[in-house]
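For this depiction, one protein chain was excluded, whereas all remaining protein chains were kept in their positions.
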Amino acid sequence: MTRRDCEVLVLGAGPAGIAAACCAGESGRQVILTDENPACGGQIWRAQRGAMHTRADVQHAADLWLTRLGRCGASVLSGATAFDADAALHFVRFETDRGVEEIHYSALILATGARERLLPFPGWTRSGVYAAGGLQALVKGGFRIDGQRILVAGTGPLLLAAAGMLGAHGGEVLMILEQAGWRSLTRFGLHLAGFPDKLLQAATLMVQAGVVPYRPGWWVCEAGGNGPLEWVAITDGKRTVRVDCDMLALGYGLVPNSELARLMGCRTTGSSAAPGAHFVDVDARQKTSLDGVFACGEITGIGGAELSLAEGSVAGYAACGHWHEVDRVAPLRNCLARQVHAMDSAFALRDELRAAVTPDTLVCRCEDVPAAELAGFGSWREAKLGSRCGMGPCQGRTCGPAVEFVWGWSAESVRPPITPVRLGSMSDQP
Amino acid sequence: MLGDSALSGSGAAPACFDVVIAGAGIVGVACAWQLTRAGLRVAIADSAFVGGGATAAGMGHIVVLDDSDAQFRLTAWSRQLWRDLRPELPASAEYVECGTLWVASGGEEMAEASRKREYAASRGVAATLLDAGELAALEPHLRPGLAGALLVPHDGVVYAPAAARWMLAQATAHGATYRQGQRVESFGAGSARLSDGTRWSAAALVNAAGVDAPRLTPGLPVQSRKGHLAITDREPGFIAHQIVELGYSKSAHSSTADSVAFNLCPRPTGQILVGSSRQFGVTNAVVERPVLEAMLKRALAYMPDLGNLSAVRCWTGFRAATPDNLPLIGPHPSLPGVWIAAGHEGLGITTSLGTAHLLTALILGNSCAIPAHPYLPARLSTEVGRA
Partner (left out) sequence: MNKTVRIVLNGQEREVAAGSMLASALLTLGVRGFRRSVKGELRGPLCGMGVCQECRVTVDGRPHSKCCMIVCRDHMKVETE
């Protein structure tokens, strides 16, 4: 095991973490920025691989910040999986290709982002069914989707961004299904004009221009095919229609990756409107309930890249105690936060989505546990011990939010390792 | 499904049973099942759910241990009861007769292995000595240079939470009443009160609350002993036996010091449970890094290749330990109508069946298959008497 020390440790190299690292680095602090991915950028600025093209405006923002990151003096540790941490002893442990690294910090900034919420239905385990952000990540990683017929479904503004991106990379986006009905969306539309995300604005224009059919009040109830995905059954609760397609990109909102924050003991808040989500509580300076530990970006509330940058800037300066700078950047964050959270209620999950879970539907993909085997239990832990649901290597990250939505059970406490690592990494002492 | 059948509010007359059991761990449900089979009216309650405490936290090793004659008799008999039960157990109980390999690291431990073999063989329990080469052939991932091992072929492993559910289902199918999520708050004078105010009256009140037993019966010499476990991802065929270091007993039965020991359990899923640790005086269930690290280091010292397996999850649990490492089974020495079935430490899964048979015989005044006196709570009456 290697031990390192730094003044500010930033976890997660998406927009929030990059902004935090830049602001702390430019303040003269010795900064280490880590990410599990092989390169910086997070999901939104994920490096374009395999000679794919990208949108000029997004690339421009990414270039600006990545250049700034390169100059701020922060050292970047990529391919580092955080699996354990100790708030009292001020360290985080990472598994890397080179072994275990234990990084000690004076201040810690958590910017660990979010993952997609997925809801089960018959056939969702089929090859060809992807998380919407997941398919985007795979495409950015070099997956060629030219001419593939793609159906995008789920809820929230990110569906538009996904459709726009997949279309730009040669995919044929057949339609976008938004489970929320027109009535909810009208409220969303009122706020859309002020929504800061440029990607989203572009995709919205595409929808408005009628390039891709956008169907509010529709959702997927089955994914079929002889092996891989060949068709999808969609419904509005009255009619069910079959649509032939090659790929299904799904997303029912985002769930914060707050496992490390919870392991360390940061206070979090759940929300019945966001099943499975534990958002990290922060004050006006992005400080968590623990001294010296800050959080920014999606783990504090889903808000997109621009808000993440603003929160990251506040966290970066606050971690250095540069209150003048905090006061300078905080107003932008406050303004963006108001715009973003005004839309939160537009995309509440409809009850009928629960009905899509038939008794045979696999709920836990790691252990192949069908919904029928969850009958008769009273809690997540009881169900887990009785059915193995959530006992696999994803540690319930995929099925957990779905189980909370459908059965109302919250997940257990977080324990190390917060993600599977080598047993040798767990026993490696400094 | 498991459910309520004898509800009675605090104002209503108490529901009447022959036996009320506090605690639906594997010991409690095994007792409920045996007592029901014997024709008694049984009610059982648990503050959480069936098999959710130490039953779920442990490895599920069905093992014969020989630290004392009494321990040997209870474990050997209980193991036989498990083997007899195999045809009836549901698939979810995942009973596998994988055998135990007691690994000897040097000549001194090999001599101990040989002593254990003779002790077992003279009492009808099969056990085979393996030399270094035979051991390496059976478990090629063990480090080279070990002296050999004692193979106890009829030991096994079981998925205890599922076995406990099944036993409870047998009991309720035969008329037992079960209340989930209701703690037995108080106990005595022929009556038990649950958290929601329900009163159950019964001639016999059985305290099977594990580490919680002293709350219900103050003065019971039961101490909680924390353990850690880790589980790997699926690696079918990586190991084939429960593999334990011969020094395990030293760890398990030191009644004061904290300790770790090398102990691996093969799950039918291909996963491997890695243990074990023992700590007294800790009530916080949090995974403690120094203990976990010491435990895993010990495991890797015996099987370095384990280091490359993926660790999926770690957890802790609490064993109910007694001063002489034997469970408390039988009548409370000074509280009439109160019976104890607790204090099984790390052997509750194995000895649950023997405990249930003993307790049933004692309550009914029948003769027991093995002598009951080594397990009677009265043996520790200086401590128990302080109630």
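Note that the chains take the letters A and B in the order they are written out, and that residue 1 is the start of every chain.
We take it that a contact is a pair of C-beta atoms (placed from the backbone, for glycine too) under 8 Å apart; a residue touches a chain by one contact, two chains touch by 3 or more.
This is a predicted model, so every value here is computed, not measured.
Taking the whole complex into account, name the chains on display that the unshown chain touches.
Counted over the whole complex, the chain not pictured touches A, B.
Which residue, A:Gly73, A:Gly141 or A:Gly265, contacts the hidden chain when the whole complex is considered?
Only one listed residue reaches the unshown chain, and that is A:Gly141.
Would you mind spotting which of A:Cys366, A:Leu385 or A:Met426 touches the chain that isn't drawn?
Spelled out, the listed residue whose C-beta touches the missing chain is A:Cys366.
May I ask which residue of A:Val92, A:Ala131, A:Ile234 or A:Ala371 touches the chain that does not appear here?
Here the residue in touch with the unshown chain is A:Ala131.
Across the whole complex, list the residues on chain B that are touched by the chain not included here.
233-235, 269, 308, 310
Over the whole complex, note the residues of chain A touching the chain we left out.
36-38, 43, 49-51, 79, 115-116, 118, 125, 127-131, 133-144, 227-228, 257, 365-368, 392-394, 397-398, 420
The rule is simple: only the chains that are shown with their structure count from here on.
Could you give the separation in Å between the centres of chain A and chain B, each centre being the mean of its C-alpha atoms?
42
Within their complex, state which residues of chain A touch chain B.
So the residues of chain A in touch with chain B come to 84, 86, 376-379, 381-382, 385-386, 391-393, 395, 415-417, 420-427, 429.
Sort out for me which residues of chain B touch chain A in the complex.
Chain B reaches chain A through residues 1-2, 48-49, 51-52, 56, 161-162, 165, 180-181, 230, 232-233, 274, 286-287, 289, 292-293, 296-297, 299-300, 306-315.
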